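Certain chains of the assembly are absent from this excerpt, and the rest are unmoved.
Each chain gets a letter, A, B and C, in the order it is written, and its residues are counted from 1.
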Amino acid sequence: MTSSNWHFDTEKSLVESHGLKLDEFEKIVEGLGREPNLTELGIFSAMWNEHCSYKSSKYWLKKLPTSGERVIQGPGENAGVIDIDDGDVAVFKMESHNHPSFLEPYQGAATGVGGILRDVFTMGARPVANMNALRFGDPNHPKTKHLVSGVVGGIGGYGNCIGIPTVGGEVNFHPSYNGNILVNAMTVGIAKKDKIFYSAAAGIGNPVVYVGSKTGRDGIHGATMASAEFDDDSEEKKPTVQVGDPFTEKLLLEACLELMKEDAIIAIQDMGAAGLTSSSIEMASKGNVGIDINLSKVPMRAANMTAYELMLSESQERMLMVIQPKKEELARSIFKKWDLEFEVIGEVTDTKKLILHMNGEEQASIPINILVEDAPEYQRDYIVNDPSPLISFESKDFEDKDILNDLLKMISHPNLCSRKWIWEQYDHMVMADTVVRPGSDAAVVRVHGTNKGIAISTDCSPTYCRHNSYEGGKHAVVETWRNIVASGAEPIAITDCMNFGNPEKPEIMGQFVECIRGMGDACSKLNYPVISGNVSLYNETNGEGIYPTPVIGGVGLIRDLSNTMTIDLKNEGNVLYLIGESNNHLGNSHYLSIIQSREDGGTPSINLDDELKNGKFILDCISKKLLKSVHDVGEGGVLVAIAEMCISGKQGIKIDITKDFLHGFFFGEDQARYLVEVSQNKLEQLEVDASKSAVKIERIGEIGGTSISINSIGEVELSSLIDHHTKWFNEF
Amino acid sequence: MKTHVIVFPGSNCDRDVAVAIQNIIGSSPEMVWHKDSTINQSDLIVVPGGFSYGDYLRCGAMASTSPIMKSVIENANKGVPVMGICNGFQILIESGLLQGALMRNSSLSFICRDIIIKPTNTKTIFTNKSTISKMPIAHNEGNYFANSNQIKEIEDNDQIAFQYCDENGDINAHSNPNGSINNIAGVFNKSKNVLGMMPHPERAAESIHGCDDGRNIFESLLS
Amino acid sequence: MLAKIHITLKKDVLDPQGSVIANSLKSLGFDNVNDVRQGKFIELEINSNNKEEAEKQCNDMCEKLLANLVIEDYSVEIEN
């Protein structure tokens, strides 16, 4: 059947306002053998938008490595699961809430945290740590301040209230996010290996149960909005933003975990984007069954809600479950105890259709396979731009005596200054298992009741990705890997959040393809698979795309917490060494952008063999107790990393080094490098081990005093470093 | 020692304090759901931190009307030690067991960081082992307020438990994290068997916390 | 009936939120603004056909829960 029997003009705009293309609509008509009614059209639009269907990205995501000895569940469920020994597993995922946070920063960010928490506890895990990766526009842009304080407030407001520590994250500012900020939230949870819950519905006739908050008119079309580009009218689309209720989420978390101890739940799925629609269809599709729902039974917050509204509402703090019929009363009593809604709204059927009733009338009847398997999938055209050319800088271009002054400028810049102002607004210690607080490399939380810990880090350098998407993709993965190594943990797996512009533009699609290729190569080489993730496309305003931003969230395991490492310098008299090769790569460095306002020179290339070799060397030294502190060398280069170690340890250092090109050495951003603190009696062993492993090692200087002093250059007091490092956010 | 920890909907430091009690006092507390109505025999009742009822309306207000609070008040009046930490402090204030009020931090933002406190009265069951201690705060509404008559009364009766100070024990504006009047971080009732404090001793109770100064409050109770 | 309840900080209680709002307003150029105080406004439906009775009940709610009389005052209006 074709579209010939529908009224083109009215329906065309209806179809378009649902974010569907005309050929997609024809596909619906063909699949159903008739035209959809409005509710059905709404359901298709929710399922087939970019956010839920991954229609532009699916083909490419399949290329990522997703398996490994420790992977129990890779992509495809609410969150990924890895084995962390002793019958314990870690469950984690990252998700974006970019568009809502731009419209209403506090609530947008808050509900982003709420959503990712549900993804994790749906799997049977108790969330133990939150992380967040944020990108804002130019600090001087009139909107930035309001967005920063709203987003930080919202993340804290939700996480603090529910009582899950927010242990880290990252924040950067760049004009490419002026009209489109990024708010990516990650949650890590802990569960028992034999108590993981999945979303496949099963058991014909079993009850489908709705729990949590009532359904209101909030967020209708949220998922469609998340897949649409912004323009200046977007602020008119406001009412689609939802208000988060962390208190109810806390009750929902406790009630779900309590019920999970019983043998009651067959399948469970949170209601996230596209609410009841995507959750019911996902459960049916995974279980290869049908689901009948009586919408009159759905707990409603507003009067006279229609089937369309009920199916598309994105009210927060709700879950859908299939339970054992015999356990219905037990389950009900648990949810009543926690003052939450509990309603049987339907049953599992063998029709393989989603059938909706309301007020005794059928409202929709759609074969699940049309919604899921027949969902559009595109191999969009793409162009890979040539990477920006590498520039080789030379000593004569720089005036060496300004090094300490440049350092002060760099560490007081919004992109390198202390983030304390942010993390002090997050409760990062609740649950009393935080071992490494924000401000070090990876955050570390203890697995409750044990002596092992989970290390977590999120990272991405969009400038690197913009100038060389392949190396940039590699870099984001490797940067988290290095942070985890530096904390003393064995890196295990990652989640990702792919934030890009409009995929219908071939250059943007090219960035996506290349970032995936880089990520994949790094993951394969490092045995560091992708176990979950999220894609956010159409991050554009008025046709201006954001920089490609594939944020990576890495997780590692510290088997013995006494091996945990932090970045703060510990003792006077110890020696600081640099591990890894330095080649004065200043291209697209923070030095160039902050001191010279330049964005060029190419992305540093990453030698994965060196990464692996140096990382293994560090872990080996840690397990032999050779090191007192460790910091990876990242943004800003060696001298910024040294300053960070001094500031957090409140220790000075006497740097004793001779180089032809000091700027290149101190501010270059060559990869695969770490700074390590070693006590005098371990120096020899370190040097011997390094030469055995063929790892490059260089003595930087001796710890002590109240300043950073560099032979032949001068010195700068610790107190001045601290002032410069902390002032920007406090004055923002 | 028989101990009890009250659990309200939204409490989130209940487990943390239970772990600290188990580790320091040596026996695990009984967790009491707020809808239960009586605590029969107790040597210590802890009202833990968190966001009871989401901190909606006013921190601690709704929890203070929960059924269990009648029994907590009766026990307190009988002389049973009762300790409120953070949100628990707010609840004890709202229930009338302690004087004053806890308002929004003067910075208007949530603050989570280490602070230092000095015990003002070390002759009580909670503070007989206390010295200048470092431990975290994590709150939005910890700005202690009492009008001048109340302050005088509290001071005259030695009811100030802790004050925020610096490394040297100096109590000054610089060491006041939230705007509390007279740097007050914790107070007692008149008979000193009820303590409310904003800092979290249970988060400074073992070596992985980086500091275990919080232990001395629980250790005081043992002696 | 509809009850409108205002809860405000007592005069002698410092209002940190109010002073921050005042400063922000000033920095936005509203320099003729002073003495900003922020309170709560609670609306509720009360099932009753006696206005006085409803008002009494609302006062009672304020005393028992809605207001903290150490630092706050309240006022109640009932509309039909």
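Everything below uses one rule, namely that a contact is a pair of C-beta atoms (placed from the backbone, for glycine too) under 8 Å apart; a residue touches a chain by one contact, two chains touch by 3 or more.
What you see is a predicted model; the values in this text were computed from it and never measured.
Per the structure file, chain copy numbers for the whole complex are A x1, B x1, C x2.
The definition used in the following text is that only the chains that are shown with their structure count from here on.
Viewed as a contact network, the protein chains form an open path, each link joining two chains that touch.
Chain C has its Cα centroid 41 Å from the Cα centroid of chain A.
Chain A and chain B have Cα centroids lying 36 Å from one another. If each chain is reduced to the centroid of its CA atoms, chain B and chain C end up 29 Å from each other.
Looking at chain A, no residue sits in touch with two or more other chains. Note for the complex: chain B touches chain C at residues 57-58, 61-62, 65, 94, 100-101, 103-106, 108, 143, 145-147, 179. Only residues 153, 156-157, 160-163, 245-248, 250-251, 338-339, 423-433, 435, 437, 446, 561 of chain A touch chain B when the two sit together in their complex. Residues 9-10, 12-13, 15-16, 19-20, 49-51, 53-56, 109-113, 136, 138, 140, 200, 202-203, 205, 208-210 of chain B are the ones that touch chain A when the two sit in their complex.
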